[in-house]
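Could you have a look at this structure, given as structure tokens, before my questions?
After this line comes chain A, so read on.
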Amino acid sequence: ASVQENGETTTSGDGAGTTDGDDSTQTETTETGPAGTAKAWYRLQNTELEARKEALSQFNADSKHTIEGSDVSDLKKKTTSAIPAGQGPHVFDWAHDWVGDYLQRGFVVDRSDQLNVDLNTFTDAAAGAVQFDGNVVGLPYAAETVSLVYNKDMVDEPPETVADMKSVMKEHHDPQNGTYGLSYPFDPYFVSAWAQAFGGYYFDPDKDPQLGLTKSETVKGIEFALDNLKPYMPKDPSYGAQAAPFSEGNAAFAINGPWYLTTLKEKGVNFGVASLPKLESGQPRPLTGIQMWYFSKAMGEDGADTAAAQSFVEWYVTNEDLLTTAAEEHGSIPVLESLSGSDALPSDVQAFSETVSQGVPMPTHPKMGKVWQPLTDALTKVYNGDAGVEPAMKQAEKTVRENWE
Partner candidate 1 sequence: MSLLRSVARELKNDFVGAATTPLDLYRELRYTAAGVRSGEISPMRPLKTAGLTLGALVAVLTLLFPIYWILISALSGTGGSIHSVDGLRLLPEKPSLQPFIWVIGDLILPSYEIGLGIPFSDSTLVFNTPGFELLDASDYGVESPSGFKKFFWNSLMVAIPTVILGMCLIVPAAYALSRREFIGRRKILFGYVLLTQVGGGLGIALLIGLYTVFVQVGINDNKLALSVYYAATAVPFNTWLLKTYMDGIPVSYEEAAVVDGAPAWRVVVEVILPLSKAGLATVFIFTFLTGWTEFVVAQTLLGTENYTLPVGLFSLVSEYSVPWARFSAFALTFASPIMLVYLFAQRYIEGGLSFGGMEG
Partner candidate 2 sequence: MATVTLDHLRKEYDNGQIVAVDDVSLTVEDGEFVTVVGPSGCGKSTTLRMIAGLERPTDGRIYVGNDDVTGVHARKRDVAMVFQNYALYPHKTVEQNMAFGLRMSTDLSKDERRETVRETAEMMGIEDLLDQKPDELSGGQKQRVALGRAIVRDPDVFLFDEPLSNLDAKLRTTMRTEIQRLQNELGTTSVYVTHDQEEAMTMGDRIVILNGGELQQSGVPKEVYNDPANEFVGGFIGSPSMNFLTVTVEESGGTTRLVGEDGFEYGLTDERLRNAVRGREQVRLGIRPEDVRVAEPGLDAVETTVEVIEPVGSDNYLHLALGEDSIARVASDVEPDTGETIHVSFDPSDLHLFDASDGESLLYEAERSATPTV
């Protein structure tokens, strides 16, 4: 039994009351079987939270099932401790990079046999992202990646090439007076576009070697970013420090994800989104994340609650209205084949969507988990100028290998 049953969740308060009346009229989910109750966890920005609540109450109203949603801070820690203790949710919402690791730990379960949704309804990248070793551990609903954001008050046209971009940045970069060329958090995820631009990669289970940190292409990509972008950025590579100048209207460009747009709107920055600028050779290929609903361990057994959770997820990921609204309001990039790339989407989203299509989904393999930290360390080091790219990557690779053992 769960203690949470006693307490009402944020949304079900009103939802439960209104369900009775509408129940008979709206029966989209045509399953048989008893009504179930399931917990859903997510971690969202304030603005998105409203929409999520809205969606939940809509589902609860339309379905005989009840989904109790909670916005959980530090989802990783909570899932790590709660799921093994049997206290976890039925489904939770996060990017796909936990797939392999969580599957291995037994935190999530394969439901490929029970699915009512064909994976082909999603983009290939999205469909691939929710699987590991043939197990389908969840369903995707959005993609995210970083792309170029420009300040329309400072830049007339988004640059086509890195060279164009550089000249604009040069023009605006003046730290003494508090203006910068570029706002760009410097960590493995953000930098991946360049690291992989020349054919390099961090980690790819299908390649040999799996670890590509020291491959000359990777090194070259990182060096490219250092040479061409770093000179126009604030000195602090951390997200907060990098995000600030652009969001205050003091930088010409930012490279950031859709979540950033909320802040920009709040602060009233006149911005535009474009795909990443082109290179003379190669092309920026950022890592992309797929937002998905995971099937947690609690769905390992079939039952009313599992059915509730599954029907909710299936409803959610295929609901075009919902996803379109999300795209319009929060810059969420749909991965439904039917919506992806659609002209109906706002231009920002289209731009992101385009970048996504150039990108590479993050690896889901559990080994990837041990790559991030050494790589971050290495990037910080090279950003600070404490080491050359090559030795830093060598060191990182060594550490990763040790940790893999």
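These made the cut because all candidates are chains of the complex that A comes from, given by their letters.
Criterion: contacts are C-beta pairs under 8 Å (C-beta built on N, C-alpha and C of every residue); 3 or more make two chains touch, one makes a residue touch a chain; residues count from 1.
In this text, all values refer to a predicted model and were calculated from it rather than measured experimentally.
**Student:** Chain A is shown by itself; which of 1 or 2 touches it in the complex?
**Tutor:** 1
**Student:** Which residues of chain A touch candidate 1 in their complex?
**Tutor:** Where chain A meets candidate 1, its residues are 1, 3-4, 7-10, 43-46, 50, 70-74, 77-78, 80-82, 84-87, 178-180, 239-241, 243-245, 247-248, 250, 257, 259-260, 262-263, 266-268.
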